[in-house]
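Every protein chain except one is present and positioned as in the full complex.
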Amino acid sequence: MSPRSGKRSGRLSRSLPAAPRLSWREYLTAETPSSPAHARLRQAYFAVLSFARNRLAVIGLAIVFLLVMTALLAPLLAHQSPIAQDLAARLRPPGGAQWFGTDELGRDIYSRIVYGARITLGIVALIIVLVGPVGLIVGCAAGYLGGWLDTLLMRTTDVFLAFPRLILALAFVAAIGPGIENAVIAIALTAWPPYARVARAETLALRETDFVNAARLQGAGPWRIVVHQIVPLCLSSVIVRLTLDMSGIIITAAGLGFLGLGAQPPSPEWGAMIASGRRFILDQWWVAFFPGMAICIAGLGFNLLGDGLRDVLDPKQR
Amino acid sequence: MSATEQTAAEDVALKAVEASDLSVVYGQGDKAVHAVKGISFTVGDGETFGIVGESGSGKSTVLRVLAGLNRAWTGRLLIRGREAEKRRPRRSYRIVQMVFQDPYGSLHPRQTVERILLEGPMIQDMDDRHRRVQRVLYDVGLGKEFLYRYPHQLSGGQRQRVAIARALILEPRLLLLDEPTSALDVSVQAEILNLLRELRGRRRLSCILVSHNLAVVAHVCDRLIVMNEGRIVEQLEVAALRDGAAQHPYTRQLLRASGPYDRATAAGLVTYD
Partner (left out) sequence: MALLEIEDLWVRFPGLRGPIESVRSLDLSVGREKLGIVGESGSGKSCTGRSILRLLPGYASVTTRRMVFDGVDLAHASERDMRGIRGRRISMIMQDPKFSLNPVMTIGRQIAEAYLVHAGDDSRAARRKALEMLAAVRIRAPERIYDAYPHELSGGMGQRVMIAMMLITDPDLLIADEPCSALDVTVQMQVLAIIDDLVQRRGMGLIFISHDLNLVASFCDRVAVMYGGQIVETCAAAALHEARHPYTRGLLAALPRIDAPVAALPVLDRDPAWLELL
């Protein structure tokens, strides 16, 4: 508790008086943040420190970072076109100019994997953007408002939960035709329900807390409470869950590609590459092996990252 | 003094709270729980009123009804002369505010102190918000360095001060306190109780303090009621309590149980239904 001063400062400014020059570390760990941005930075710094203590999580983050960088810098990293065919050079083993060998149409597998990262990352990003917010809003609204809205939203969730993912993708393909967008839609439609459930469960617990009651007592309406008080606290669970689900989604997308329901040739989607390499797996193992490894490593990276995030964002440590 | 005699005597002043035949029932039929069974009491303007009881007595339920957090009540309730509605209009929250029991649960963990305090003025469309925030922090004895801290950086006593500041920033006339010091250490409790006494004097607040601790209620309040199983068993002035003039056996038992441990006292305790 600070001693009170007898006089008030003439100009009440939002920021506290400028502190003497601090090293960045002192700034980030300062007991008294001097502005809202400073406070948030400080929180972020401690979260990062806590995260960094988990070596496996850092490895996961590195893998995901590598995936993102590969996707972004694909033209720089791949030294050949992913779709250029060279039938004279088909099924060459790894070595020389083709680091991962060539496939049955003479295309450089390494370049295809690099460009395939774009497709994989694109699928992941699209799913996150579609599934996360929808699940969050549906779950929080159902949990907070209760009553018939809760019943309606939750039964809708149940309906979507009942759809088998691959069958739905097949249905889409039959109706609209194959393509990566349809695969994404099929995955998104079946992936959002668990997030609604998670968000709803958290909201039910948060609804009775005193800080929500205090917000009600200040005149906040339901939407203000849901958006400002409840969603920020549900966000951690949803983020952790999304990250952990990413590996499953990558594998599902690859599965759809493998079945020919996702990206169409000559698109270098990893699942489709495994499908086409299946025929040669005994003699020319590299055609299926490298895309398979890429899927494994990407999935592993997201899993490790998700585990690490859960330790940092765990509600019990709030 | 009964409620009606008191009303006649203080007819001129606008009373902070007038409750008649207030009842709260949860559930229906066989499983109905009567949390509050037709109680009546008044709180005068500028008075600090205590409600004492053990768990299950209904004291916290009464407070939540007054705050507007509980709508399942019947009876008549006047707050500063106005009928209390089940769905409170926004401006009613400028009249009645509440401080909750658990300092560790009453502040949003992801909001800075400044953001927590700004919420009320933002919703109620008050002017000069940042100045108000700084002034109310000063009033509860916290300096500017607390503005951008998060709740987990504060001690229990500091959090409770922020909770009090949050209640006071809307300039209410009636302040409800639900066991505000039960979760605090003794030394911190003393600071908060002193702060409450100082604030209510300076701001002409009427207060209703709910507690299971008779000593705390005696220190802060002028008058009190003792509740048991949803009913008021006794109403008396704090001065009378100190003089040992409590009449109802439940009150007397509560007084004895609040004192030091004594074998004979323990043996003589009765469970009241």
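Should a chain be cited, it is by its letter among A and B, assigned in written order, with residues numbered from 1 in that chain.
One rule holds for everything that comes next: a residue touches a chain if its C-beta (ideal position, glycine included) is under 8 Å from a C-beta of that chain, and two chains touch if they have at least 3 such contacts.
A quick note: this is a predicted structure, and the numbers were derived from the prediction, not measured.
Taking the complete complex into account, A:Leu49 is the one of A:Leu49, A:Leu152 or A:Ala205 that touches the chain left out.
Considering the whole complex, the residue from B:Asp45, B:Glu171 or B:Glu191 that touches the absent chain is B:Glu191. The omitted chain makes contact with chain B at the following residues, 54-55, 156, 185-191, 193-194, 197, 212, 214-216, 218-219, 241-242, 253-255, 257-258, 260-263, 265-267, 269, 271.
Convention: only the chains that are shown with their structure count from here on.
Inter-chain centre distance (chain A to chain B, centres taken as mean C-alpha positions): 46 Å. Put simply, chain A touches chain B in their complex at residues 1-2, 4, 8, 12, 14, 16, 31-36, 38-39, 43, 209-211, 213-220, 224, 228-229, 232-233, 318. Contacts from chain B toward chain A in the complex involve residues 67-69, 90, 93, 96-98, 100-102, 105-110, 112, 114-115, 119-120, 123-124, 130-131, 134, 138, 141-150, 152-153, 157-158, 163, 166, 170, 191.
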